[in-house]
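Okay, structure first, notes after.
With one protein chain held back, the other chains of the complex are shown just where they sit.
Moving on to chain A:
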Amino acid sequence: MPFQSSEKTRQNRNSRLIKIVNGRIVRNHTIINDDVLYIHDGKIIDPQNHFFACGNPPDVLINAKGLLIAPGYIDVQINGAFGVDFSVWKGDKQMKEGLDKIAKGLVKYGCTSFVPTIVSSHKEVYHQVLPTLKPRKGNKDNGAEVLGVHVEGPFITSSQLGAHEESCLRAAPNGINDFVDIYGLHELKDNPIKIITVAPDVEGVLDSLEELVNFGITVSIGHSSATVFQAESAIEKGAKCITHLFNAMQQFHHRDPGIVGLLGTTRITRPFYGIICDGIHVHPNSIKIAYDSNPKGAILVTDAMAALGLPPGEYTLGGISVRKSGNEKVEVVENGKLAGSVISIDACVKNFKKFTGCSVIEAIEAATLHPAELLGIQNFKGTLNVGADADFVFLDDDLNVVKCFIAGEEISTS
């Protein structure tokens, strides 16, 4: 069977020992100039131990020629790309093909793992889409790794709708049962939901938070007019993140700064915050304020819609006509409103560095270590530590992606 033989080739490729020399390795909050990477079975291994204990020399030697070697980027909020929208169900086959297209296409941006994101949808859409977007390993055949799904809504506030469909919104008067019901959690053997965005000011949400966390779901708050008190309560109950900070939440008001006010909390640990660094959705100065308040909490997200990766032009996406101009902006043709983001994750990293004046390391960590920490997977993803999956990128000094590797194998970025 052709599938088996390709699986076998992959295993053979993976059993090779790869040594990477002359790279500047981003590790432990610093850049290490004189170390090497050893990769075996798709993982980063301890080179010294391997050298003295196993005794077999590397099968493949890769010269990084002085480039930076950083962990692969992780995008925890991406609605679609290359003309495909995760929230639009056209059938099982179409969704699987769309997923493949995106997983392979994102590699050129240095993205090695992502969390497909579904906007507020009707019940049947979740039941159709969620089983198709189960976690899936990244490798040469699959492209970037699917870490699980981010369900953004429908338990969000109608006053902070953003681009969501109002008729889909829900409250949770029956607590966790309403969540289980709409996502169909009881029907899914392995819960594919990794992240949920909820509004703490929606009925029943705060009371369900602890149970959601117990399901193994990372809770993020957003699309919400929550007061700072409600926002802090959500964090105390286990929410760990703010969804696209500044967008779709109360404006900062000094008497009640709302969710944005979590940036200034001293009572509890300041949460992570996703932030869209396209320079359009959030002003660079706002990004700088967020960074200065909590540099270790920054998580760069694209929040990209289906026009990411498409050439400029007019498209009909999800039934709406949109116009993409340049590589940064996409508007609804009818009214000129922003139709979502079309920035790539590597561009987010460059912008974040430019907007905040942070170091190269901090910019990279905001798209690697921090999202991995948010999901509690930092032992496998988002670092180049021994034991981590060998997902990494070669970057030049301007943070352009030169090469991308997933599970130790170079994936063509062209």
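One rule holds in what follows: a contact is a pair of C-beta atoms (placed from the backbone, for glycine too) under 8 Å apart; a residue touches a chain by one contact, two chains touch by 3 or more; residues count from 1.
Just so it is clear, contacts and distances are computed from a predicted model.
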{"item": "Name of the absent chain as recorded in UniProt (options \"THIF-type NAD/FAD binding fold domain-containing protein\", \"Glucosamine-6-phosphate isomerase\", \"DNA primase\" or \"Ubiquinone biosynthesis monooxygenase COQ6, mitochondrial\")", "value": "\"Glucosamine-6-phosphate isomerase\""}
{"item": "Contacting the left-out chain in the complete assembly, out of A:Ser15, A:Thr30 or A:Asn49", "value": "A:Asn49"}
{"item": "Of A:Val36, A:Val205 or A:Ile377, the one touching the omitted chain in the full complex", "value": "A:Val36"}
{"item": "Interface residues of chain A (partner: the chain not displayed)", "value": "21-22, 34-36, 46-49, 51-52, 54-57, 61"}
